[in-house]
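Have a look at the structure below before the remarks.
Here the complex is missing one protein chain, while the rest keep their positions.
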Amino acid sequence: MSEEKHHIVPYRVYVIVLMALIVLTFASIAITEIELGAYTVAGALLFAGIKSYLVLTYFMHLKYDKKYIVAMVAFVFAIFVVVLVITFLDYLYR
Amino acid sequence: MYSPEVTRASNFVQGVDTAFLVILGVSFFFLISLTVVMIYFIYKYNRKRHPVATQIHGSTKLEIIWTVVPFLLTMVMFYYGWAGWKPMKNAPKDAMEVTVYGRMWNFSFEYENGRRTDTLFLPKDQPVKLNLKALDVLHSLYIPAFRVKQDMVPGLEDNSMWFEPQKVGNYDLFCAEYCGLQHSYMYSTVKVMEAEAFNDWITDTTQVVLSAEMDTPANTGKRIMQNIGCFACHSIDGSKLVGPSYKGIWGAEHTVVTGRETRQVIVDEEYIKRSIYDPNADVVDGYMKGLMVSYEGQLSDDDIDNIIEYLKTLK
Amino acid sequence: MQNEHAANEANYLKYQGKYKGLFAWIFSTDHKRIGLLYLYSIMSMFFIGVLLGLAMKFELLAPGKTIMDAQTYNATFTVHGVIMIFMVVVPGLPAIFGNFLLPIMIGAKDVAFPKLNLLSWWLYMIGVFLVIAALLFGNGAPDTGWTFYAPYSFKTGTNLLPAIFGAFVLGFSSILTGLNFLVTIHRMRCPGLTWSKLPLFVWTLYGTAWIQLLATPVVGITLVLVALERFFGIGVFDPALGGDPILYQHLFWIYSHPAVYIMILPAMGAISEIIPTFSQKQIFGYKAIIASTMAIAFVGYLVWGHHMFTAGMSGTAQYYFSLLTFIVAIPSAIKVFNWISTMYKGAINVQTPLYWGASFIFVFMIGGLSGLVLGSLATDVHVHDTAFVVAHFHYIVFGGVGFAFFAAIHYWFPKIYGRMYQKSWANTGWLVFFIGFLALYSPMFYLGMAGMPRRYYDYLDEFHSGNILSTFGSWIMVTGLVIIVVNLVRSARKGKPAEMDPWHSKTLEWTVPSPPPLENFDDIPVIAEDDGPYNYK
Partner (left out) sequence: MEQNAHIEHDHYDAEASKIGMWLFIFTELLLFGGLFVVYSVYRYVNPDAFHLAAEELNTTIGAVNTILLLVSSMTIAMSTSTLQYKKKGATLALLAITTIIGIVFLVNKYFEWGVKFSHGIWPGSEHLLNDFSQGEILFFGLYFVMTGLHALHIIIGLVIILVAAYRIHKGTVNENRAALLENAGLYWHLVDLIWIFLFPLFYLLT
C-alpha cells in the first residue's frame, strides 16, 4: 500500500473556479428570464451541466485523479441519461 | 386453451399462436439438443473413460458462431412477436365501442345506447373497441381465448383495446392485475352471438322494463346491487368484509369520521345516499377511506331508492 | 507480531477474540464469520418463505377455500415474494459466498472495509425485523404483492409501511455489500493477480456489485415516495392528484429488472467455478464469459419495460423494450455454450456439485427460454400476469439461483466447515428435489398458457388438474429439501474431516487449510506469470 502522492491544488484555482460558477449562476438566471420557449429548459440545463463539470473536475479533484475514476463517473452519468431517455420513449410517444 | 373449439376465437389468435410456435420451436430445439450434448459429455468424458483432460482454452470462431446464430434467431423471434402484436395497437374506425368500468371487484360494460351489463355481449365478426376506465386501482381485462389483455389504469385517458370475435360461444374474461381482496373473483364472461341475435338483444329493453314492473322495489334494489357489485365489499350476514355489513344497517347508529372529527349518525335515506354518492365524506369508523368510490352518474336517485328499500329488509 | 501468529493457528471457526459465544459472531468483522452469519440468517428466512410457498400450494389444491381465506392468501404471496426476493436471493450468493470467498480468492486477508461489512449484516437483520413486524403488528400483513403497485399500495389498509421501510433498509445493506466488494476487487488483489486472471466468480461479483450500487437507490427512492404518498398524499403516483401509476411501474422495474441479474450473475459465477473443477479442465472461453457477464450487467439495465407490455406504455417503448430483451438473452446463451464446451474432452468427476451444476444448466435453460416467450410482444400480451410468469421466474430464480446455491454449498462445504458430507445422501436429496421441482413448476407453464391469472386465490374448475400436479410436486420437493438440509447440518458437526483440496481445484481458496485460518494466508500469495485460477495440467 504505497503512499499516493497528493497533488495539492493551489488556492488560486479554487477562487477562479468559484468566480466562474457564480458568473454562470447569474448567466443562467438571466437566460431563463428571456422568453425562449422550449429552449429555456435546455439553456438552464446547459448552464447547470457546465457548472457541474467544473465542480466535478476542480472541486472534486477529478482532474488530478486516476483515469478509471473519471471513467466510472462518466459511466454513471451516462447510465442515468440513458435511463431517462428510455423512460421518455414511453412518454414522448404515448 | 388450445382445444380446437376455441382456436380462432378472435382475429389475433393466429398471429399470437404463430409467435408461440416459432419461439417454442427454437426453444425446444436448443433445450433438447443442448441437454443431450451435455449428458453425452458427462457420460463420454467421465474420468473413468477419459482420465486425462485435453486442455482447450477456447475458440474465437466458435464464440462468434454462437453469438451470431442466437442473435439472428432472437431477431426472428422478435419479428414474429412484433408481427402478432402490431395489429392490436390500432382499432379500425368502424369498430363498435363499449366502455368498460373496472372497479373493486367487478366489471361493468356500457354499450353505445347506454345499456349496462356485467357480462360482455358481442356480435360475431364485428370489430369492437373497449374503452377502459378504472375507477379505483389497477385492473386488467384479459380474455385468454382472444389472446388479448390490457391494464385498466385509473387516470389514464384514451386507454383502449380492440379485437374481433370470430366464433360464437362463451369465453372467460378475467381481471389479470392484482387489485386486492377479491381479485380472483373479478371475472366475467364474454358471450359472442350471431350479429342478428346481438341486435335483438341490444335493442330489447322489454326485459328491464318488465322485471322492473313486476318486482318489488326491494328486489329491484337487490338486483341493481348485484349487477353493480356492492356485495364484493359488503356482506348481508353481518360478517366484516372490506366494507361494513348491511345487516341491520337501516336506522342503526354508526360512528363515522367526517374530515377530522368523529361523530355519530343515524343511518337514514340521506346518509345512505351520501355514502353512495360521496363515500369519503363520512367514513365509517374502522374502515379505510378511499376504497369505495362514488357511484354518482352510475346509479340514479330511483336506483338508490330501490337500494334503500332493499337495505330496509336486512334486519 | 507474536500475537498474530498465535491467532493464525486457530481456524476462523474456533478463534476467540474480545467477545465470547454468540457475540464472538455477531460482532466479528471477519469476512468468513460474516459470510456464515448471512448463511444462517438467510437460510432461516428461506425456510419461512418455503413454508409460505407450501401453504399457497396447499390452498390451490382445490378450487374454493382449502385452508385459508382470500386475505390471508394475498398476504401470503406478498410476504413470500418479499422474503424470497429481498431477503433470500438478492443477498443470497454475494452475501454468503461472496463474503466468505472473495477475499480468499483474490489472495487478501479481508475485504476492504470489514466494519462496513458487519454493518451490512446488521442492516440486513434490521430489515428482516421490520418486515416481520409488518406481519405481526398493526392491521395485518401487507397484501400488495412484492411489486407494491400504485395506487393499490396506498389504498390498502394493511400494514405496508414497515414492510416498505424494511425493503429500503435491505436495499441499503445490499448497496454497502456491493460497495465493499468493488473496492476490495479494485484494491486488494494479490500481486500477479491481474484482471485477466480473476476467477470468474469474482468477475460476476464485480458485475453484480455494480448493479447493486446503481439500481438499488432507484427502488429506495421509489419506496420512499410510496411511503410519503401514504403519509402526506404528495400525489406523485396518485391518479386522483395527477400522478401516473405507470411511472411507478417504470421506477420499480428500473431497479427490479436489474435485480434479477443481481440474483443470477453470482449463480452463474459459481457454476463457472464448478464446471471446470469437476471437468479438471481449463474453462472454455474465459474472456467470452467475462464479456458476457459485463454485457448482462449493462444491457440488463435497459430492458425493464418488458414487465409492462400491457400496462399502457407507448407502442414505441414496447417495441424497443422487446427488442432489447431479446438482446439481453444472448450473453446468457453464450455462457451456456461455454459451460457445455468446457465439459468436452474433460476428465469429468461426477460428484454432487456437478449434479447440481448440470441440473442448473437444464432448469436455467427452461427458465431462460420461457423468458423469451415473455420478451416477445404478442405472446407476452397473452401470458403476462398468468401462471406462466410464475413458472418462468420460479424456474429461473430458484431453479437458477437455488440450484446454484446448492451446487455452491456442496462445492465449498468442505472448505467452510472443514468436514465432508455424506455423498450418497446428498445425491439422493438432489434427485428427489429435482423431480419435485419439475413436477411443481412445469404445470404452471401449461396453466398460464391456458389463461389462469397469477395471484389468484381461487380458480375455475378448468384449471384444477394442473394445480393438483403442482401441489404434489411441492411435497416431493420439500422432501428432497429436508434430506439435503439434514445431511448438511449433521455433516457440519460430525462429518469426516475434509482435505485442503478435495476436488483438485486450482483457485486460491483451495490452497489454504480447511477451514481457513483467521487471516486466510500467512503470507500474501503471489501469482506467477504463467499461473492462473484455471491452470489445469
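Order of writing sets the chain letters: A, B and C. Residues in each chain are counted from 1.
Note that in this section a contact is a pair of C-beta atoms (placed from the backbone, for glycine too) under 8 Å apart; a residue touches a chain by one contact, two chains touch by 3 or more.
The model shown is predicted, which means the values in this text are computed figures rather than measured ones.
Shown chains touched by the undisplayed chain in the intact complex: A, C.
Residue-wise, the contact with the chain that is not shown comes from C:Leu228, picked out of C:Ile26, C:Leu228 or C:Leu460.
Touch with the chain omitted from the figure is made, among C:Lys115, C:Lys287 or C:Lys423, by C:Lys115.
Residue C:Thr216 is the one among C:Ser120, C:Ser173, C:Thr216 or C:Asn338 that touches the chain not shown.
What chain A contributes to its contact with the hidden chain is residues 1, 3-4, 6, 8-11, 14-15, 17-18, 21-22, 25, 28-29, 32, 40-41, 44-45, 47-48, 51-52, 55-56, 58-61, 65-66, 69, 72-73, 76-77, 80, 83-84, 87-88, 91-92.
Within chain C, the residues in touch with the undisplayed chain are 4, 7, 17-18, 27-30, 109-110, 112-116, 175, 178-180, 182-183, 186-188, 213-218, 220-222, 225, 228, 232-236, 241-244, 247, 250-251, 254, 519.
Assume only the chains that are shown with their structure count from here on.
Inter-chain centre distance (chain B to chain C, centres taken as mean C-alpha positions): 33 Å.
Spacing of chain A relative to chain C, judged by their CA centroids, is 36 angstrom. Distance from the chain A centre to the chain B centre is 47 Å, each centre being the mean of its Cα atoms.
With touch defined as above, chain B holds no residue shared between interfaces to two or more other chains. For chain C, residues touching at least two other chains, in rising order: 246, 315.
Per the touch definition, chain A reaches chain C in the complex via residues 76, 79, 82-83, 86-87, 89-94.
Chain B meets chain C in the complex at residues 1-2, 12, 15-16, 19-20, 23-24, 26-27, 30-31, 34-35, 37-39, 41-42, 45-47, 50-59, 62-63, 66-67, 70-71, 74-75, 77-78, 80-85, 88-89, 136-138, 140, 142, 144-145, 147-151, 153-156, 159, 172, 174-185, 187, 287-288, 290-291.
By the touch rule above, chain C contacts chain B in their complex via residues 70-71, 74, 143-145, 149, 151-152, 155-157, 239-240, 242-246, 279-282, 284-288, 310-312, 315, 318-319, 322-323, 326-327, 329-330, 333-334, 336-338, 340-341, 343-350, 354, 358, 361-362, 365-366, 369-370, 372-373, 375-382, 384-386, 449-451, 453-460, 536-537.
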